[in-house]
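Here the complex is missing one protein chain, while the rest keep their positions.
Lettered A, B and C in written order, each chain numbered from 1.
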Amino acid sequence: LPPKAKTTQDEERDTQRLIAFSDGVYAVAITLLILSIQTPQLKDVPGNKLLETLFQQWPSWLSYILSFLAVGIGWINHHEMFRVIKRVDVTLLALNLIILLFTTIFPVPTRLLAEYIQDADGLRVAAVFYGLILTCLSFGYFFVWYYAAKASLLDQQLTPKVVHRETRRQALELLLGLGAVAIAFISPPLGIAVYLLLAMYYLFSGYSRRLAKPQ
Amino acid sequence: LPPKAKTTQDEERDTQRLIAFSDGVYAVAITLLILSIQTPQLKDVPGNKLLETLFQQWPSWLSYILSFLAVGIGWINHHEMFRVIKRVDVTLLALNLIILLFTTIFPVPTRLLAEYIQDADGLRVAAVFYGLILTCLSFGYFFVWYYAAKASLLDQQLTPKVVHRETRRQALELLLGLGAVAIAFISPPLGIAVYLLLAMYYLFSGYSRRLAKPQ
Amino acid sequence: LPPKAKTTQDEERDTQRLIAFSDGVYAVAITLLILSIQTPQLKDVPGNKLLETLFQQWPSWLSYILSFLAVGIGWINHHEMFRVIKRVDVTLLALNLIILLFTTIFPVPTRLLAEYIQDADGLRVAAVFYGLILTCLSFGYFFVWYYAAKASLLDQQLTPKVVHRETRRQALELLLGLGAVAIAFISPPLGIAVYLLLAMYYLFSGYSRRLAKPQ
Partner (left out) sequence: LPPKAKTTQDEERDTQRLIAFSDGVYAVAITLLILSIQTPQLKDVPGNKLLETLFQQWPSWLSYILSFLAVGIGWINHHEMFRVIKRVDVTLLALNLIILLFTTIFPVPTRLLAEYIQDADGLRVAAVFYGLILTCLSFGYFFVWYYAAKASLLDQQLTPKVVHRETRRQALELLLGLGAVAIAFISPPLGIAVYLLLAMYYLFSGYSRRLAKPQ
């Protein structure tokens, strides 16, 4: 398709509403994660054991932080992609729902990982499940980007080179994610460490601002 | 009523705030659905049974996906209608509350369907209840659209033909929904399959972008 | 204070952010209410008793509808007030927090009313408690409006007459609310009926659009 001449005001508003709705979902999803952390209760844990019990809850907190990063980085990713996606059509709305679906699912793998982190068999299942959700989410981001590029919904100021580089980068991320799941299957604790490392890498490398327009 | 000459800036802002509030409700409702999925706990399910237990939870996931689609498609529908609704009045605010009421109710039929999917008697009740909520929601959308058309709140660029076609389409959807409830009463599993098929149809047919203005 | 000459772009943005934050709180609060309705579980309620059990849950649904209306009407009220409040200052931000505080509290009186509706002693406590929350909320709206009027934060196009009429109306609403609480203390069921009637009255009377500017 040839790129359309210019984004109209209505197209602009449509895109803004998709962004606003997605922002809402990200905001709720990232905040609901805390419900996966159970607070000790006086009838089970006397006050003089409270500190010890809180420290024993480290798996819940580790799992919470990991999921908070996953959703938070997902939001930054969405934010970056929609800086250059200038129009939406119904297919993009549907593909965006895939991203939102796997974003809202996070409370489940989060609690599962926290619950089974100290059980060898259970940890393998929980770590692979967690990784598969991460991978599905990456597929969602990939589909949205790939479709937006194919359907000429991107900012026209973006050079084909930048678009191709970004497509490659997203495909590479998918492969890295699948690799991490394979590692988690072989060694669950190592797999979780790789998930965390990837999150840190995405957060602090020049990952973002990668879609800068020429100025 | 004769259509008003032009949308003022204040009318525009009023409409935007209704949209923003509705978007917020949709975002929370779609994200809360995940709370209907219970995570296995180590004290009930040892690690070596975890995978099996996760597969046995398929009714919860089916129900979750169905409700995610229902709320997500509802949002797309709302999005499409409010692309052409250019003004709001107090009656429209109240009618919009009906849509939001039946959107926020979804966690209840979702959990009910997941809980009783493997009990013949219970499934009939749960499937019909689910369908009635879907139908009430469709009535909500219909009322908002019908009132907006009657009260001249629509974009003036919309031809009467497009408005009539949309009214007919929404009425047809209501009938399809009522038909699906009847099927669910006779054969609950078939009814649920019809709900899913309708959702897929709405999502991927040329359903959306139906209110395109002449250009 | 003399009214300031004109709303600047920064003041406009400040007001919009307060509105956006409040909309978010209303959206979450209205959606969380559904969590107060407990879904029957297969282990407690066999499938052939499900329909009966759902009908027995009517107090939960009554309570849910009442609270949905209270928060929804509150949103319409907030919407109407902030159509004419054109500037915010730190005191208004703090007063607005009072409205939000009593809006987010609703899940508690909602569940309480549902739980104790069939216990004579408990119903009196629950109904009066419910009414006191409603009254505190009305005080919140009153304070915001009264302060905005005093501190010259209103749209200058609003005539003093309209402002006074609105202040009187809000004061009257406070008195009506206090009256309803008194009725609920004497006869709890009657009190709840009055809460519902007042909600219907606010929703469908010419309650809204009351702050229309002269055109």
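Convention: contacts are C-beta pairs under 8 Å (C-beta built on N, C-alpha and C of every residue); 3 or more make two chains touch, one makes a residue touch a chain.
Model, not experiment: these values are computed from the prediction.
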Residue among C:50, C:112, C:154 or C:192 touching the omitted chain: C:112
Absent-chain interface as seen on chain A, which is shown: 19-20, 23-24, 26-28, 30-35, 37, 39-42, 46-48, 50-51, 54, 65, 68-69, 72, 75-76, 79, 83, 203-204, 206-209, 213
Sites on chain C contacted by the missing partner chain, in the whole complex: 10, 13-14, 17-18, 20-21, 23-25, 27-29, 32, 35, 89-90, 93-94, 97, 100-101, 104-108, 111-112, 115-116, 119-123, 125-126, 129
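Just so we're on the same page, only the chains that are shown with their structure count from here on.
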Fitted rotation between chain B and its twin chain C in degrees, CA, nearest 5: 90
Centroid distance [mean C-alpha coordinates] between chain C and chain A, Å: 36
Where chain A and chain B are represented by their mean Cα positions, the distance between them in whole Å: 25
Multi-partner residues of chain B (each touching 2 or more other chains): 20, 23-24, 27-28, 32, 35
